[in-house]
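Every protein chain except one is present and positioned as in the full complex.
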Amino acid sequence: MIRFNNDYNRSAHPAVLQALADTAADSFGGYGGDVWCEKAAAAIKSHLDRPDAAVHFLVGGTQTNFTAIAAALRPYQGAICAHTGHIHAHETGAVEHTGHKLLTVPGRDGKLTAAQVAELGEGYRTSPVREHITQPKLVYISLPTEYGTVYSLAELTALRQVCDKYGMYLFVDGARLGYGLAATDATLADLARLADMFYIGGTKCGALFGEALVISNPALQTDFRSYIKQNGAMLAKGWLLGLQFAALFENGLYFDICRRAVEQAQRLKAAFVARGVPLYLDSPTNQQFVLLTAEQLSALEGKYTFEPDHPSEDGRMCVRFCTSWATTDEEIDALLADIARL
Amino acid sequence: MIRFNNDYNRSAHPAVLQALADTAADSFGGYGGDVWCEKAAAAIKSHLDRPDAAVHFLVGGTQTNFTAIAAALRPYQGAICAHTGHIHAHETGAVEHTGHKLLTVPGRDGKLTAAQVAELGEGYRTSPVREHITQPKLVYISLPTEYGTVYSLAELTALRQVCDKYGMYLFVDGARLGYGLAATDATLADLARLADMFYIGGTKCGALFGEALVISNPALQTDFRSYIKQNGAMLAKGWLLGLQFAALFENGLYFDICRRAVEQAQRLKAAFVARGVPLYLDSPTNQQFVLLTAEQLSALEGKYTFEPDHPSEDGRMCVRFCTSWATTDEEIDALLADIARL
Amino acid sequence: MIRFNNDYNRSAHPAVLQALADTAADSFGGYGGDVWCEKAAAAIKSHLDRPDAAVHFLVGGTQTNFTAIAAALRPYQGAICAHTGHIHAHETGAVEHTGHKLLTVPGRDGKLTAAQVAELGEGYRTSPVREHITQPKLVYISLPTEYGTVYSLAELTALRQVCDKYGMYLFVDGARLGYGLAATDATLADLARLADMFYIGGTKCGALFGEALVISNPALQTDFRSYIKQNGAMLAKGWLLGLQFAALFENGLYFDICRRAVEQAQRLKAAFVARGVPLYLDSPTNQQFVLLTAEQLSALEGKYTFEPDHPSEDGRMCVRFCTSWATTDEEIDALLADIARL
Partner (left out) sequence: MIRFNNDYNRSAHPAVLQALADTAADSFGGYGGDVWCEKAAAAIKSHLDRPDAAVHFLVGGTQTNFTAIAAALRPYQGAICAHTGHIHAHETGAVEHTGHKLLTVPGRDGKLTAAQVAELGEGYRTSPVREHITQPKLVYISLPTEYGTVYSLAELTALRQVCDKYGMYLFVDGARLGYGLAATDATLADLARLADMFYIGGTKCGALFGEALVISNPALQTDFRSYIKQNGAMLAKGWLLGLQFAALFENGLYFDICRRAVEQAQRLKAAFVARGVPLYLDSPTNQQFVLLTAEQLSALEGKYTFEPDHPSEDGRMCVRFCTSWATTDEEIDALLADIARL
């Protein structure tokens, strides 16, 4: 079985494993107060134009989402997200578990628009019974989204403007950020400038595990380590996170391996289109959603793993094929050949 | 100004005030451990066929909703409700504040259907990634709904059946229960039989304040007073609640005064219909939602208070007229005359 | 039975009941946006020198405590309190239920000292592992305390100074504030100047129910009504609270009736002392804690209610006698006579 089911089914990039091996005999201070976390933070900040940004390393995505969101909000404030957003659909209500309501907005491609945010902001601003409703205070987006789509620099700028207008925070879930950056004209520096907080996903982008949270907004930096510890997100051996991100960000490895996975995914997409397989939507990143007939499904499912997403109205099944930093050209070539035979 | 804006703009029924006056010189034990709470619970239970039901008196509706819902759920479980449900739309995210996600279902008339509940139940039961999503564990309905509609006995029975099938609790918000009972074929006894918990609203139905929560399901009765106290819902002078409900339930006063308000509201509805004013929907209870033109609005708003609900797509405004136990025939007659002149 | 068991076993002062009767036929706006809440707030503020203070009316003490404390704190911050503090010992963990740790300090008389607070503040400030511990951010005291003792103006000033030094809030639980003010040299104006938030208890001091929360610190005033609503503490018929406090604060009734109860309690204390009954401590307010032998207990308990507090090491029982605004001179005289016969 060749795995296209997700981007977290393999260990870590060899450079990351080598970094772990190289330091196996060394001792370090605990809880992220070590030289590797410093190096990694510096490597990440070299891509930003925000010397005042804080960088923290957490273990996983759900954890980073709820820790950061809850740290930013007061109890009567909530987060706006697409109804397909990961925090709404796949995290067992973790944000609500911290006490905060999600204000969901419909959409087909996983994205939020500035207009949708403005509508909620304006509704609250003008409500005569404001104290009876949740204040929309944080905008949660992911880059790329659950459907592989991305926000352009213009779209992110528009979201920032509406956030400024209504006093909201912009938070970017970057669990797959490397794949998103390969497909948008926005850069890490743009994210640091436009978002109050965003994170750089490691787990799905070459690391064993780990997410690097960048907090640009100084008001959200205060005592953030207390939130990390309280939420069980502070790894005792924090240097394990630092050295992984150091390995990924020195020499731009993170960008290279993610760009390659996106190129492979685009080859898949082209092959499906060439074969007449309809796309659910046009994803420019490493996740491809296509509509397969029952016959096509059975032709592929013996040899490849991929994920069902939802039954389509036309009787086909929408499924996801996912490449990753670990996908080989041989794996892609095999699948391309089988797609051509569908 | 004659008030039709809501059903909580007046003090309490004279019988309730008299009961307060009669006991002004007496001393009672605290926190609901008193003879009046006993009497009131007995009076309420005389309408039920559930000698094992527990009756608790709380102060207000939002408080009763989140206290009862949170007491019933485990942290990863959530409540199903209509997207117009009071807990979703008007309580500042109080249920989410207790850590629980609301699973909202669309609908125009404020009601949930058994089929909608079944779909969520089945989705969870068959999910291959159950631990990533919230378990739908409690069905929240209100009787009447925010739009004045009611559930029939058949509809409540269908909801009970789907709850049984999927292991869910049925919770009925009865903030306006008196008005609902006047318009449905379901009785208090039916509610006690079909719902795991429901409450009998006092605040909007003749009391100064107070809600009587009936817990039929023995599994949800355990240590419920601890939940009440922890959530600040235990009135130190609990007898004040007991004697109000005793006054309302001895001799059936509660039913009588609410029925009368519903009859008045039906006269309003008929007058609007006769005058050609479109109804937003056909409400059989004390809240009437009608679509007024700007001209009609200005004709009425100098003399009567009523509440804007939402702008209608046809350019009219949907507004609510609300009668209550305190509405007089003179007030209704005045409004009927003005409606006829619209 | 003559009740000295607590100060919430009777309805309300006749002036409060009269105010309720006088407005029984009137309609008011909901949720505290009414003329009576305005009047009551103005009457209270006439005693303060803080035109910028916000006054909110909530239903009960536990509710006011956790709503206000949780509104002031970030998730990793906690409240310092005496281990006998009401929030620690009698509220079913309501503050912890909002997610905040209590940092308790030992003491016999129910009071916190500035030195105890400073020790916790300094410990946190100098901790090398600050992110692993709770930040002490709010000082909770009650005036009077659970043991009837009070803070002098000098003690309150010292607490304010240590709060300023360590960036902490000072919160005063005034569930029995009227009785406390009769026994300390601090005034309402002093409290408004020295505390960030305090409340004026109504439930135990002449009202049917209700607490008036004064927020002096502007930073804690933002959107406070959202906290009230979210925590189920916003009475639909908010004017019921306003008119009670208006009745109590116009003409100084609140102060008068509480002073009288304190004078009665001091007569009780003198009688116990004269009879050789040891005091647990010397309380200057309406609660008196005395150590009774088994024989003395049985002599009194047939005719009076009073509360056991704890068994004393010398074999006696420490019990509480409590006067209130409703205690009559006849009740006191009867008890004095029986004490003399012990």
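Observations on the structure shown:
The first chain written gets the first letter, and so on, giving A, B and C; residue counts start at 1 in each chain.
FYI, contacts are C-beta pairs under 8 Å (C-beta built on N, C-alpha and C of every residue); 3 or more make two chains touch, one makes a residue touch a chain.
All figures in this text were calculated on a predicted structure; none of them were measured in a lab.
Interface note: of C:2, C:15, C:133 or C:317, the residue touching the hidden chain in the full complex is C:133.
Considering the whole complex, the residue from B:46, B:152 or B:226 that touches the absent chain is B:226. When the whole complex is considered, the residue among A:240, A:261 or A:332 that touches the unshown chain is A:240. Where chain A meets the chain that is not shown, the touching residues are 3, 6, 8-12, 14, 17, 20-21, 23-30, 59-64, 66-67, 91-94, 97, 203-204, 208-209, 226, 229-237, 240. Residues of chain B that touch the chain left out of the display are 31, 70-71, 74-76, 99, 130-132, 135, 223, 225-230, 234. Interface with the hidden chain, as seen from chain C, comprises residues 75-76, 78, 89-93, 96-102, 129, 131-134.
Rule of thumb we're sticking to: only the chains that are shown with their structure count from here on.
The geometric centre of chain B is 34 Å away from that of chain C, both derived from CA atoms.
Computed from the mean C-alpha positions, the centre of chain A lies at a distance of 50 Å from the centre of chain C. If you average the CA atoms of chain A and of chain B, the two centres end up 42 Å from each other.
Each of residues 91-93, 97 in chain B touches at least two other chains.
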